[in-house]
Structures are given as C-alpha cells and as structure tokens.
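Partial complex: the chains shown occupy the same locations as in the complete assembly.
Chains here go by letter, A, B and C, matching the order in which they are written, and residues are numbered from 1 within each.
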Amino acid sequence: MGDGGKKVRVLIRPREGILDAQGKAVERALPALGFDGVEQVRVGRLVELVADDPDRIDDLCQKLLANPLIEDYEIEILDD
Amino acid sequence: MARHRELGLTDREYELICDRMSREPNGVELAMFSLLWSEHCGYKHSRKLLSTLPTEGPRVVMGPGENAGAVDVGNGYSVAFKVESHNHPSAVEPFQGAATGVGGILRDVIALGARPIAMLDSLRFGPPEDERTRYLVDGVVRGIGHYGNSMGIPTVGGEIEFAAPYAQNPLVNAMCVGLAKTDEMVRAAASGPGNLVVLVGSLTGRDGIGGASVLASAELGEGDDAKRPTVQIGDPFEESKVLECCQELLAEGLLVSLQDLGAAGLTSSAGEMASAGRVGIEIDVGQVPLREAGMEPFEVMVSESQERMLAIVEPDQVDRVREVCEKWQTGFAVVGRVTDSGKFTVVADGEAVGEMVVEDLVDGCPAYDLEPAEPTEWPYSNHPTLDPETDPEEVLLALLASPTIASKQWAFEQYDSIVGSRTVVRPGPADAAVLSIPEAGTAIAVAIDGSGRRVACEPWSGTVGTVLECAANLASVGAEPLGVTNCLNFGNPEKPTIAWQLTRSVEGLGDACRALGVPVVGGNVSLYNETPSGPIYPTPVVGMVGEVPDPNRVASRPWEEGDQVALVGPFDPSLAGSELASLTGSLGPGLPDPDLEGSIAAIEVVREAVRSGSVRTAHDVSDGGIAVALAELAINAGLGCDVDLGSLIARTDCSPEDALFGECPGGFILAGEHPVLEQLGGKGVPVEMLGPVAGDELQVTAGERTVVLGLARLREAWESLPAAVEA
Amino acid sequence: MVWGVLQFPGSCDERDALNACRLAGGEARLIWHDDDDLGGVDAVVVPGGFSYGDYLRAGSIARFSPAMEAVARFAADGGPVIGICNGFQVLCESGLLPGALLPNDSTRFTCHQGELVVGEAESPWTSALEPGHVLSVPVKHQSGRFFAPPDVLEEIVSGGQVAFRYSPGSNPNGSLDDIAGIVNREGNVLGLMPHPEHAVDPLTGSEDGLAIFRGVIGAGVG
C-alpha cells in the first residue's frame, strides 16, 4: 500500500423502521443500572480502514459492508 | 531474586532451577520455567494424589498424560474426551473466558486427531440476585454458545448450579467429546531429529501473558500500554478452519505428531512434545507470525493466543502441509526443528536466547506433599432463604424455583444441540445425552456432574456420590460407563483444610471409580479458587462416557396414563447436604456414608431394565429428593401421579421430610407397566411400588405429610430461571 | 440424481446435508467455495453454519465466492437450489432471494424442535407437500428474523412465494408474517431458516425433512 492510504470511517446503522433488537436490549437493561433519561438507542457497526482510493469505499459499502435493504451507511474520510 | 517470586516460584524452586542449570536463568528462561513449574502446568500440589487414580481398563486407548483420554467403542473407532476449567478468565471477562474455554478443550481433542462431536459444560455461579452474577451468567452462556455453535459442535449436556461461595469465583468447566479412527490417532510426542516444527493457525499476540508480564514491567514505562498483556479473544471461525485443516493433514498422513497450544503457549506445547519424545527442540521466535510488532522473545514463547496448533512434520512433507493450510486459509509457519540435544533452545536473530534441558523444564518441577487437616468448623456461610417450618407444598415450589434445580432450558436452548445429526437424546428431561455413532455401529451416552455443596459437607462421600450420580445418569439411558474424566476445582491447597478436602475427594473419586470398574482417562486440576470472601465449595466435576448398544432403547419417553411409578435402589434419604438444607441455611459438616455396593447394584439393575426396552421412563433422584424428581417427570409428561412413600419410610425409618426432600446416591424413579417393574425386585436391590401415573396433579403422601399440587403451579416454579437471571 | 453441497470456510452442516441428500436418493458431493464449476450436479444445497464466521453480517462474505457465482448461473437456468439457515442468508445477500435475515429479536441463538407449516409456494422443493401440512423440523439460528420492505413483502405473500411459516404462536425470531422460508418467483430457489437436513431420521427426532429433498427428485429433476 502506498503512503497515500487515507483513514476512512464507515458508520452503519439499522434502517429507520426496522426493529433494532440490540438497541432494544440495551434500552431494557438501562433502568436496572440506574440510567433513566436515555432513549432511542440504536446499535450499529463501525468499520474503520485505510484505503488507497477512498472513492471506492462507497462501492465497498454497497457490496459488502452494509446491506442497503436493512442498513444505512455514512462514510467519513478522516484527515490524518 | 525478587522476580522469581513475582512469577510465583518459591526461593527453593528458584534454587533448584539454578542448580539444574548450573547458573541463574535469564529472563526468557525464567519466564518459561515459572509457567511450566506453575500449579497449572506442573501439578505441584496434585500430582501425587492423581497418581492414585485407577487409569487402566480393557477399553482404554489413551490415558492421563495425553491431551485427552480415549476409549475404544468398537469397529476401529475410539471416543476421546476431556474436561477442562476456564474459571479465572471467565470471572474477568465471561463471554470471552467461556468461549476460549470451549476453544481450548476442543483443541485438546483435535490434537488427538479426533473430530469433536459434542460439548458439555458444568457451570457454577453465585446467587442470581446479584447483578454481577447475572452479568456473568449471561456472558458465560452466550460465550459457550458462540464458540460451540459457530464451530458446528453440538452442546448436548451440562449443569448449572448457584451458591454463594461461587459469587466471586464462578466455575466454567467444559468437556469435549471427539470421535476418531483408533489407528489414525496421534500422540503428542515429537520425534525424529531434523523434523520441522510447524505452527498452524492464528497469529501470535500478547494475549494472556499473565504473570510473565512482570518480567517486562521494568521496561513498561508510561504510555507503553500496548505492551500490557491482553485478554484472550476466541475466534471460532479460525478454529473451525484449523480443525478441518488438521483433519485433512492427518488424513493425508502428513504429520508426525500434533499438539494444541493452551496455557503457557509455545513453551508448554513444544516442551511437552519434546519431553514426550525424549528429544530436543529449537524454536526460532523470529519465525513466529506475530499480530503485534515489537514482541519480546519471552512474550512470543509464553503468549496464549488462541486457535494455534503445533505439528511435527518431516522436511519433505512441508510443502504439502503448507498447501493444505493455504487451502483452509489458516496460518502456516515453520518455527523450529527437532534436535537430538535434549534441550529446549529458543533462538532470536540467529542467537540462542534461552537454553534449558527439556527434562528440567517440563518434568523437573517438584511435587509437594499436602498437609491436610480436617476443618474444625463449617467454613462456609449459610444464608437461609426459606423458613424451616414452611409446609411441604411451599417447600417443593421453593425447591423447583431454586436456580440450581429450576429448568435450564433458558441456557441450553442457546446451544446448538443437534448439529452433526448424532444427537438421539438432547438436553432436557433426560439425565444424559445420547449420541449415535453409526460408524462403529453403536451409540454413547455422556454426562457431567458435580456437587460442591455435598462435597463441602463431606469430601469423600460427596465425591463418591458425584461419581455415582454420573453413572446413574448414564444408567437412566441404558449406558455402561467406559471412562471418566474429571476437573478438580478447589481452593488453595497450601491451606490444610483445603488440602484435606482435596485429598479426601480424590480418594473418593478413586474408590468410586474402582468400585464401578471404570478408569479415569484424563482430567484437569484448577486450584486456588479463592477470593477474600473465602474458598469455593470443593467441586470435583466428573464427566463420563458410556456405551449404549441400542440407541432406540434409552427410556427417555415421558410416562403415560396407567403407568406405575417405582423407586429402585438402596435410597436412604437424609436432609444433610441437601438443597433444602441449603435453602434453610442449615448446611453443615457430615453426610451419611453412601452405600457404594448397593448403589452400583441398582445402577446395573436399572441399566439392564432400560436396555431391555421395557421401561418407559428412568430418572435418578438427586437435588431436591424424590418430590423434585417426581415433579420433573410430571412436568415433562404433562401428567401427574398419585404416590405414597410409605414403603420407603418403612424400609429406611426416615422422616416424612427426609422421604420427600432428602438426598443420597442410589435412588431411581422408574415408570412403566406394573408387572415389568415388579419383576425388577428380587435382584438384591430394593424396589418399591409408589403408585400410578394419573391426572393433572402431583400427589405425594409421606406419612402424615401430603403434597398436592397442580402441574401448572409446578411448571411455573420450575420455569422461573429466565426471570431470575434476566431480571 | 447428483446433489452438490457447497462448502465454505466456517460451514457446519455440510456433512449433515450430504447425508440427507443421500438418504433422499442419489449421489451427493461437496463443492468447494473456490470452485466456479458445479461439475454438472442436478441440485445445489447451500448448507448451514457460520461461513466466514458470520462476521460483518451472516452470509455477506460467502456470497462473493466463485461457487456462488456458479450457483447464480445455475439458478438462472432453472436449476433447483436450496439454502438452509446460513445458506438462506447467503441467498438473500446475493440477491437470489428477496429480503434479508436480521438478528433474532431475542438477540440470542435459539435451538429447538420447531413446527413448520407448508405455504402456498409452487416449487419442486415443496412438490411432495400439501399447503397447510405441518412438519417437525429443528430450528437453530441467531439471525433468522426475515425482513422485507412492505412492498417486497406484499409481493412475496401475494405472489405465492411463501414456502414455510412457523406454526401460529411459535415464531422464534420476530420474522415478518411468521415467514420461515421463501422461494424466488420462478420457484426453483428455496431458502429457509429451519433445518430439514437434520430431520431425516426418527432416531434423532424426525424424518419430516426428507420430503423436501425428495420433492426435487419427484419433480423429475436430474
């Protein structure tokens, strides 16, 4: 890999309207731990990588990292 | 001198090492010695006791000393099995601790060249009211499921108990059972100087470097966080590739020998292979593929990174071995060679950075005599949760709801129990799992048992009872024991009272196995299970594999309307050491002596009855006594019964409470046709007809006490575990 | 009849699937994920397990294998394909079947003997079964919650693509409309979460699953 590799962060979330079982499980656990006032918990995936060509990451998300039927994704290109 | 102490070696041991080496060991050598001379690898405090166990029998293919024991099941096939603990890692990180525990014991069986076909687990936790306990239970159960499920190995049985002494120190014991063609099994002995040492599987990182990290502490400055040892993470995907890869390598005859990497990593696996083969071995740490940069030679040598195996390969087979590893997308590296020096040499950058005589390193650790002393008082606290005056119906409901007795469906439904298509009897109502082995034209039954509570009351009787219970569980599905494995979970053996527990318990284990005529073919020892709040209950966990000639006859059907219920065996119940005594806070020292001969006679009668196919249901009486055993059978069948324990009371002269809730080895509840059960009498084993299966209530009469409870209420109590552990 | 059973790194149920195929009738062989040639098999099984560890998303990596590309061509030509559990996930990920499989609503793995009700789908796989017929088949998975956007779901249901439903009240994972298995529009590709390959012998619980494999033979394939 060249030195030109850029750090890329991909945030993947369950799509709006789809039951997020993990998020719900977190919400259920909150009161017992004394955390009131926390709501709308959504649990997704975080993928971080270094890419020579960050422009191709959108394609990678479509094909592999996210399933557009059930997930939204957001790509952040981080400056070094 | 201070460093060796920080690493757990005594001054005397350190001197012995210097003596043997005729010099002081350097850092790499000290790290390696400290691990192989630890209790975990060196069995310092248990070796002498273990040598008293019966280990021989006509069916034994491999006994203690190998990665796992193995017994012949006929037609050229053997079953390999072993139980191992992962208590401490699970207390720290329950999910990964339990997962890597499963991964570790799988590799011991894989190392024999066997394909794992089943897992069992024996778990102990504190009371579920405690938030930390619930966290541990959730993590451990998920961790076991994650690893076994992902590997495609069914988890077919196990047990979970809850008691205060385990609150800070949970137990996670995992047992693996594997199947191999007997003549294709491999031993772990390195041989053939000039042969190469090949590391297969995962990369090596700073996982679980444990005490040895003390060695690096001088160099660990601020901001050197990355150098700190890390928790071991399990990767079942990698292990499944390693399994398939090893199976293929062995099938092609490419390996001289094979060994897993477990505790103490390369040090113990390479050392033990060299020791077993009476050869020398050289490891070049520079050839070990690393996950992290800048690892010191000692770190490479002691890393406990998971999913790695070590193989000895003849030089002209190496290319083919590499190809097979590449096919399975798993790691391959030649990391050393077998020598005729008798030494374990560690090389870095072309220079020897450590050199020890293999025998000193691997077998030189002294074995200590214990100094047992019987405790003068009950060393555990009792927390009453039930008033001793409670009426028997409420007592029964409380027992059924006790997490130790309540249904564990919540847990075992999270485990794949059927993958592999061998599981004839799944986890659930039956006492043992049954697996078919069509290759060998037979079937096996497997069970795992432990009763820390009873062993705490009396280690010899309690351990005899544990072995008998395991054998009884096998008998309930018509199985005859072929071999035993065990894991000895105890506190600090340097304390006389713990030494007494350990000594008496191992005597009980040996006595019971000898009486049953079944050899101990392997096991594991986990000592120092203590926290500032005290030691755990002494908990020998016994795993058994038995033979089932006809898997169609396992008496695992629910009882039916019109069946008769019988009590079989010399059952002589007492509340001493019972789950009820635990609930009422009245546990204390002492258990009645078990009737070893009589219990074994009952086991044989029940086994034959089950094998004849004439008995519908068989269930041994254990925690909670007869009332609980009957309730479990009634719940399972959705059918009640109307029984009278008068004949038991008359025979044993026990109290109604003892008859209902008392425990002891040697009791079975059988159900089937009246005449069939009646015929079981007259074989020197007590058989008492208790009454008919009928209705939707459990009705039990014991002297002036009666229990009448509807099935719905019984079921509600018995199925209360999810609510308790998920609260 | 020659059956091909795919094998990925991390597959678990491939040997059970081979066994089921042989019991149903015919010869069965493994197809390595790296092979882009199915070797002339008459039907393909994408078995259960944890291909590539189920990392990222169940089935997400396996779908890119050369063997799956060959399966896509085979399916496009009308060849019968069944994806079981992880295989169902792979078929959805690769677009051979509509929808997706989400983590169970309990977030836990579940394993139990389940009841499957045969749906309306017309497919060689269900040709030996009457709609409404109930099969006893093991259910075991961690990500089996069938999901499809409303319009797609509507198409699946009204288009007669539902092959199996969990019996009323026994939905183990939160699947929409209790869906346990679906077929593609043409009916030759079936995906289901429960495990018919583990229901081929009364000794180990049930032999109800054999009817699914035999259906393909009965439909005159191969």
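Some points to look at:
We adopt the following convention: a contact is a pair of C-beta atoms (placed from the backbone, for glycine too) under 8 Å apart; a residue touches a chain by one contact, two chains touch by 3 or more.
Fair warning: this is a prediction, and the values are worked out from it, not measured in the lab.
Overall, this complex is built from protein chains in the amounts A x2, B x1, C x1.
In the analysis below, only the chains that are shown with their structure count from here on.
Here the spacing of subunit B and subunit C, counted between their Cα centres, is 36 Å.
Note: centroid distance subunit A to subunit C, computed from Cα atoms, is 29 Å. Distance between chain centres (mean CA atoms), subunit A to subunit B: 40 Å. Residue positions of subunit B touching 2 or more other chains: none. In subunit A, no residue reaches two or more other chains under the touch definition. Note for the complex: subunit C touches subunit A at residues 56-57, 60-61, 64, 93, 99-100, 102-107, 145, 147-149, 174.
Those residues of subunit B that touch subunit C in the complex are listed here as 142, 145-146, 149-152, 235-238, 240-241, 244, 328-329, 413-424, 426, 436, 551-552. For subunit C in complex with subunit B, the touching residues are 9-13, 15-16, 19, 48-50, 52-55, 108-112, 138, 140, 142, 195, 197-198, 200-201, 203-205.
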